[in-house]
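The other protein chains are all here in position, but one chain of the complex has been omitted.
Going by the order they are written in, the chains are A, B, C, D, E, F and G; count residues from 1 in each one.
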Amino acid sequence: MKQRKVVDGNHAAALGALLSKPDVVAAYPITPQTPLVQHFSQYVANGVMDSTIVEPESEHSAMSILTGSSLAGGRTFTATSSQGLALMYEPYFRVSTMRLPIVMDIVNREMISPQSVWGGPQDSLTLRDAGWIQIYVEDNQEILDMTIQAFKIAEHKDVLLPVNICYDGFYLSHMTEGVYVPEQDEVTEFLPPYRPTHVKLDPEEPMAVDPLTPGNYLQYYRELHMQAMDEAKRVIKEVNDEFAKKFGRDYFGLVEPYRMDDAEFVLVTLGSLTGSARVAVDLAREKGVKAGLIKIRSLRPFPLEEIKELLKDRKAVGVVDRNVSFGWHTGIVYQEIKSAISDLDTVPTVPFVGGLGGEDLTTELMSDAIDHVVKAGKNSQIENKTIWLINDKGR
Amino acid sequence: MKQRKVVDGNHAAALGALLSKPDVVAAYPITPQTPLVQHFSQYVANGVMDSTIVEPESEHSAMSILTGSSLAGGRTFTATSSQGLALMYEPYFRVSTMRLPIVMDIVNREMISPQSVWGGPQDSLTLRDAGWIQIYVEDNQEILDMTIQAFKIAEHKDVLLPVNICYDGFYLSHMTEGVYVPEQDEVTEFLPPYRPTHVKLDPEEPMAVDPLTPGNYLQYYRELHMQAMDEAKRVIKEVNDEFAKKFGRDYFGLVEPYRMDDAEFVLVTLGSLTGSARVAVDLAREKGVKAGLIKIRSLRPFPLEEIKELLKDRKAVGVVDRNVSFGWHTGIVYQEIKSAISDLDTVPTVPFVGGLGGEDLTTELMSDAIDHVVKAGKNSQIENKTIWLINDKGR
Amino acid sequence: MKKTDFICAIGKELNIINTGDWKVYPPVIDQEKCKKCGLCLLYCPTNSVKHEDGKYIIHLEFCKGCGVCIHECPANSIEFKKGE
Amino acid sequence: MKKTDFICAIGKELNIINTGDWKVYPPVIDQEKCKKCGLCLLYCPTNSVKHEDGKYIIHLEFCKGCGVCIHECPANSIEFKKGE
Amino acid sequence: MKEIRIHGRGGQGAVTTSEIIVYAAVEDGLFGACFPYFGFEKKGGPVTAFVRIDERKIREKNQVYNPNCIMVIDPTLINAVDIFVGAKDNSILVMNTKSVEAMEIPNEIKRVAYVDANSASMDIFGRLLPNTIVLGAFAKATGWVSLDKIIERTKDIWGDKNVEAIQYGYDNVKILDVNGGFSNEEN
Amino acid sequence: MKEIRIHGRGGQGAVTTSEIIVYAAVEDGLFGACFPYFGFEKKGGPVTAFVRIDERKIREKNQVYNPNCIMVIDPTLINAVDIFVGAKDNSILVMNTKSVEAMEIPNEIKRVAYVDANSASMDIFGRLLPNTIVLGAFAKATGWVSLDKIIERTKDIWGDKNVEAIQYGYDNVKILDVNGGFSNEEN
Amino acid sequence: MSVAENIAKLDDMVGPGVTACLGCNAELSMRMALKVFGSNTIVGIPPGCMGGVQSVGWADKTGMKIPVFFPLLDNTASMLAGIKKYYERVGRDVNVVAFAGDGATVDAGFQALSGAAERGDNIIYVCYDNEGYMNTGFQRSSSTALGSWTSTTPVGSSTKGKVSHKKDMPMIMAMHDIPYMATASPAYMPDMIKKLEKAKNVKNGLAYVHIYNTCATGWGYESERSIEICRKGVQSRFTPIYEFENGKFSLNINIKKPIPIEDFLFSMKKYKHISEDQVKDLQRYTDEKWENLLMLCNATDK
Partner (left out) sequence: MSVAENIAKLDDMVGPGVTACLGCNAELSMRMALKVFGSNTIVGIPPGCMGGVQSVGWADKTGMKIPVFFPLLDNTASMLAGIKKYYERVGRDVNVVAFAGDGATVDAGFQALSGAAERGDNIIYVCYDNEGYMNTGFQRSSSTALGSWTSTTPVGSSTKGKVSHKKDMPMIMAMHDIPYMATASPAYMPDMIKKLEKAKNVKNGLAYVHIYNTCATGWGYESERSIEICRKGVQSRFTPIYEFENGKFSLNINIKKPIPIEDFLFSMKKYKHISEDQVKDLQRYTDEKWENLLMLCNATDK
C-alpha cells in the first residue's frame, strides 16, 4: 500500500534518503537545504533511522567524511547548496575520480556575490565537469523517487560514480505538495545493500588508495571514467524503467519529451521551471501553435543522442537557462545544446536567461519565450542573442 | 634596452608580476607552482620588490586575503595549481562576481585522483565558468608578457574582472629558455597604478559591499558581468596591440591563427602543446597537406566570432584536448568548438584527447592527429568519437 | 532587472527598517523613580535609550519592545505603557 | 595508456624500491664492541637493523648509508666499511 | 485552479497554515501546493505564503500574483502591505478584523469574510494566536477544502486548543457578498 | 636541432647543468630550452634532464626521446638505467668514467667523449661533484656552445672552483670517434 | 562621568532598525563594539544572524554608517587580513574588525582565524558566541555546550542533545600567543567596553574578544531576560570572564560563590530535558576549566 504525505521538497529528499538506508550521513546546514539536515537528525533522534550522522564543521569536511566512509565500504548521503558546494569542491572532484558512489542532493541556490540565498542552479551547473552524474528534477515526487534511484545508479557495477540530484531552492525545497512514499520493504528490494570491491580500505585486504600515479595510468583511469559516464546513460534508463514498473512512476530516463511528437517549436528546460513551461506549451497548443518541450533530466552524462534525435527537423528551438555562462553571453545549457546539434542542419535557436536569484519564471514569460521561438522559426532568424526573461509582476 | 634572461616559466611569471608592482601578494605553495612563490619571497627579502607578501595557511585564505586587499584598493597577484585552485573555489567564484581585478597565474596540473602532480589544464578548464577571464599561453615569453597584460586587461574600466594566465605545469613551469625582460619604466608607463572606484572599503567613503540582494538586482549585475566579458574581447585585443607596439611582441589577441590563410585541415589547440602542433603543421605542409592551426588564447571570454570566422569553409577540424569532459566523452575545448560552429555548415570534426597527467604530446602524435583530420575530411566522416593520442615512446 | 548606479553589489544609502512597529507596547521611564544608573542605555539592544539633558529617555521609533530595559532597571522605573 | 585490473587508482602489490644502492659505504657492526643496547635498531630510519640470535645485525638491501647508527652507537661499535 | 495568498507576521504561523490547506486539499483528492516568500524576516516582520489548489496536478512553481483568495492573519498588516495587489476578479477576502466597515474593498473582491480573531484568541489561548481562527473562517468562506481535514492536520501539529479555534472561526466568521456577489462556478 | 639527454643522480646538479647549456646557447645567439623529468626522487635517485639547442625558436615541449648527445654524470647509472635508449644516429656520448673499454657502444653513437670526473672531482673539491667536469667535457666534445658562456654562467651560480672543474673537463676529455666517426654537418 | 554617559556620546555605527529578534543581545554587542571602535573602522560580518538582519544592507542600501562587508562564512579573518595589510602598506591606521558568530569563528572560519593569529595580522576579531547557528535555525556548532538541544542535536527517544562539550575557543586563541584575548559578557558591560577599547589599541598582532551572547529565540526564554541569562552564565562560572594580555592571564570577574549550574541551565528551554548525569558532567567541566584558569592566572586569592 502506498502512503501519501504532504511535504516540502527537503522533506521529500529526506524521506528518499531515509528509505535508501545510508550508513553514514554528514551534512552541513545551509539555506535552503537546512531543513533536510534537521529531518535526518530528528529521524535518528527518534530511532526511526539507523544511520550514523556526523556533524562536520564545514562542507569540506562533510564531503571528506563521506569519502572516508565510502572508502570503508559504506553507503553515504549528504546534501548542500551553493557556497557549501563551492567549499567542498576539492573533495567533490576527487570522489568522482575515485569512483565512489556517494549520493548528494544539491538544493540549487545562486552563487554569491551578490549575497543571495535564493534559487538558481548556477552552483551545480558551474561544476558540471567534475565527473559526477547530475540529474535535475521538477517536483517533490521526483526528488523523493530520484534520491532512491540515485543510489541504484551510482552503485551499479558499470557506473560506480557519485550522483547529484539537483532541485531548486525554495521553489521545490520549500514548496509543499502531496507525494507518494514507497514502502520500506519495496525500496529495500529495489535497492540492495552496497558491497564495494573496486576500492575499499580494510585491514583484511590491504590496498593503497591513490598511490602516486604517472600519466600513462592516469589516462587509463580517465578513459574508464568517461566510459562509465556512457554506461550511466543506459543504467539511468534501466533504473528508471525498473522503478516505473515497481512503483508506477516513469520519468523517461535522460530527458522527458513533452508534446514533442509533432512539435515544430521547442523549448528546452531544466529543473522546476519546467512546470510553467509545460503550461505555456499547452496554452500555445490551444492557440494552434505546435509547441513542444524537452526537459533535460540528466545533464551529466549529457544526453547527446537523445537531444539530437529530438531536435532533428524542428523549426526553431529555445533554451531557457536559469543561469549564465559568463564567457558565452548565454546560459550554460544553451551553449551545450548548440554543441549537441552542431552536426544537424542549422535551425534557429534562441537563448533565454531569466529567473536568477529566485526571480519567478512565470507562465507568461514562458509564453513570451515560445512567441520568440516561433518568430525566430518563421524568419529563420539565426541570432543567438540572449533574451532576458524579466518578471515585472508584483513589483 | 631590452634585457634577456634565461629562466623557467615560473621565474618568467614572477618577473612579469614583479614588473607589474602588485601591492599585495598572497600565495600558497604547491607543485609545480612553488618556485614562483619562492622567487617572490626572495625579491622581497632582497628589497628588489616592494610588495606586501602574506603567507596564508591555505589557498582558500590566499584568495580571501587578496579579496580583502583588492577591496581596500590594492593591486594583487597570486598563483596556484590544481588542488589549490580547487580549495579556493569558493572565494574564486566570488571575486569575479564582485568585479575585483585580481590576477592569478594558474600553473596547470591534473586534478586528483589519481594522485598526480603533473601537467594538464583540467584544473582551470573545469572552473572556466566561474566568471574569470582565462588566457592560456604557450611559452615562457608569453607567460611573462601576459602576466603584465593581465593587470591592464583586468583593471580596464570596461572590464573590471579578474584574470587567469594559465600555463602548463612542468612543460612551461620547469622549462628554461631565453626571454626578454622589459624595463621597469616602460612597464610602469604601460600599466599605470590601480585606482578603484567601483567598489572600495574605505572609512572615508563608507559603503556596504555585498548587501543581501534580491533577484531583480542580481540579474542586473549578472547581465553587466556578461557585458564586461564581451567588452573584454575588445580590450584583450587593444591591450595586445598596445603591448605589441611598445614591446614588439604580438600575440594576436583572442586566438592566434597559424598558417590558416588557405588551410583546409585545421587543428585547434590550447597551451604549450601548440608547439608540437605547429611543427606537425609545418611537416604536413612540406608534404603538401594544407594544414593550419588555431591556438586559442582566451578561453573566457570565448572567442566565438573568431572561431566561426576562422573555421568557416574548412574541410575538417580536429581539436586537441589535454583534458576531458566527463559527460561528453570528448575534451572540453572540443565540446565548445562544436557549439561555436553549430550554425556553420557541418564540417567533419575530430575530438582528440591525450597528454593527460604529464604525458607528452609529441610531434609524431600531432602528425597522427593531422592525418586523422585529413582522413575525416576526405571521407566527410562525421563521427565525433574521441581519438586518444597515446605516447608509447620511451616506454 | 533592477538597474543601479553600481556595477556590482554595493549599497551606499542607509537602509532604514521600521522596527518601531514591532512592539506591542511602548516602554516608558518614570523620571521620578529613575536613579540615573544608565543601565537601560547600556543594555538596550536597539540603541533606543538616549541621554539628554541629564535624563535617560527612550526614543520609540526603532524600539522593538523587548522589555530588557524594564527587566534590568534596578529602580523599577520603566514600564510598558499598555494604555494605547 | 597503461591498462590495469583496477577501475580507479589503487595499488595492491608491494612496491620495492632499491634504496640500498644509494649508499656510498656500508655500515658494519663490530659485534665484539657491541653492548647490545639496541639503539641502532631504535634509531635506524630504514628498519635495516635486525635482532637475530641475540645480536644486532645490519641488513644492507635497503640501508641508505645515512650514518645515524654510527653516530648514535654509544659503544662506537659501528663503522662504514670503506674498503669496497 | 484556486490561488490563495496569505499575509501574516513572522511567528504567526502563516506558513504552516498554508501547509494545512494543502494537506486538506490533497486528502480531499485534489492537488495542492504552497510555498512561502522567503525573506529574512524574523519575529514581527510581514510574511507572505502562497497556496494553489486544483483538480489537476499543479505545475507552476511561482508566486501567486493574482489570488482568488486573500487571507490576512494580522489586522495591522493592512497598513504595512498592499494586501489587495493583483486580486483576481471574483475573489474572496478572509480577514482577521473587528469590522470591515472602514475598509475600501476593491471591485475584484466579491466576498468578504471576517472574524475578530484577536479577541477570540485572547479568550481561547490567553494570548495572540489568531491564525487557526482565520483558517476556520477560510474553510467556511471558501468551502474549497473540507473542514475535517483541516481539523485533522491542525490537531496533529498544534493540538486540541487550536481545533477549538478553527471551529470558532468556522462558526463565527461573518460573510458578506459584495460588489455583485461571489460565484464559485466561474474560475 | 641538437637534442641532449642528461643522466644524473638527485643532488648532482643535472638540472642546473642543463640550464647552463641553455644559457650558453642563448648567449651564443641560438635558441635553447631544457627541462627536467620530474619524478619524486630525493637525494640519490636517478634524474634525467633534457636540452634542445637550435638556430630557430624551439617549439616542442616534450622529452627528448632521440638525443644527439647523451651526457652521463654518474658512472654507476649505467647499471640503473638504459642510457642509450633512443639514441639518434650520429650522436655523441659524454660520460664520466675511468674508461670506456668494457662498454658496448651502440652503432648510433659516433663519438665517445669521456673523463674520469670522479677522481678529478676529489682532487679539485675534495668530494664527489662531477657535474661541471662533465660539462666541460661536453663543451669540448660537441662544440655546440661556447666555453666562455658556460664558464660565465657557472661562475655566477657555483663560483670559481667550478670554473676550474669545467676547464679541467674541457682540457682532459678523451674523444674517440667510433662506428665510422661523427660528423657535425648532417643533422 | 558614568560609563553610560560616556557611551551615550558615541555614535551608533549600525543603521537603526536592524531586523534582529526582540531582545537580541548580539545586536546589543554589535552596536556597542562598533560604537567603541568608531568611524575609522571597516567591519566584516559573515553570514549568521548579524549579517542576516541586514546590518550589511539590502539591495542597494547599506546597513551601516561605516564600510561594512559580508565575508564568506569561512574566510572572515583572511579577508580582514588582506584589508589591513593594504592599509598598513599605505600607512593608514584603520580598525579592521570582524563581528562574527561562533559558527563563522569556531567552525567554518576557524582555520583562517588561526592562520591570521599565527601570522600576527593586526586585526580585531570579535566573536559573538550564541552557541549555535542561529541564522539557519539553531543547529549545533562546536561552541554548543553538552546536552543542549539544537535542531541537529535534537531530543528524541535515542538522543538527548549534544554529546560533546563546547570547544574552549578563548583558551585555544590564547594558546595562539596573540597579544590580546579576552572574554566578555554584555551583563558586565563596563568590563566589556574596557576590553573592546583594549582590543582597539592593540598594534602588534591579533586581538580576539569572545563575547558570550545569549539568544532568546534559539535558547528559548522571554526576550526581556537576555541580560539575566548572560549574567547567570557568568555567575555559574560557565562563561568565565578573563583576559590574556601579553602572555599573562588574569581573571576579571572573580565568582567566589558560584550559583549552581542548574540555575543557569534550567532558566531556558534548550536544556530543559537534560539528565542529572549531564548536569554533573557540565559542572565537572566548568570546575576543571575554572581550576585551570585560576592556575594560569596564578591568581588564586585575587
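Assume a residue touches a chain if its C-beta (ideal position, glycine included) is under 8 Å from a C-beta of that chain, and two chains touch if they have at least 3 such contacts.
Note that the structure is predicted; figures quoted are calculated from it, not measured.
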- [ ] May I ask which residue of A:Val48, A:Met207 or A:Ile382 touches the chain that does not appear here?
- [x] A:Met207
Task: Which of G:Asp60, G:Asp107, G:Glu224 or G:Glu243 contacts the chain that the document leaves out - done: G:Asp107
TODO: Using the touch rule from the top, list residues of chain G that touch the missing partner.
DONE: 107-108, 110-111, 114-115, 118-120, 142, 163-165, 167-168, 171-172, 175-177, 247, 285, 288, 292, 295-296, 298
Open item on the list: Which parts of chain B face the unshown chain closely enough to count as touching?
Closed with: 28-31, 34-35, 37-38, 41-42, 44-47, 55, 57-58, 83, 87, 112, 115
Open item on the list: For chain A, which positions touch the chain that isn't shown here?
Closed with: 23-24, 26, 52, 54-58, 60-61, 64-74, 76, 90-91, 94, 201-203, 206-214, 217
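Operating definition for what follows: only the chains that are shown with their structure count from here on.
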Open item on the list: Farthest chain from chain C, going by mean C-alpha coordinates, please.
Closed with: F
Task: Most contacted chain pair (by C-beta pair count) - done: A-B
- [ ] Measure off the straight-line distance from the CA centroid of chain D to the CA centroid of chain F, and report it in whole Å.
- [x] 33
- [ ] Averaged over CA atoms, how far is the centre of chain E from the centre of chain G? Could you give it in whole Å?
- [x] 42
- [ ] Can you check how far apart chain A and chain B are, centre to centre, with Cα atoms defining each centre and the answer in Å?
- [x] 30
Task: chain B, residues touching no fewer than two other chains - done: 90, 94, 97-98, 113-115, 117-118, 207-214, 216-219, 221, 223, 358, 388, 390
Open item on the list: Where in chain C do residues touch two or more of the other chains?
Closed with: 1-2, 4, 6, 8-12, 15, 19, 22, 64
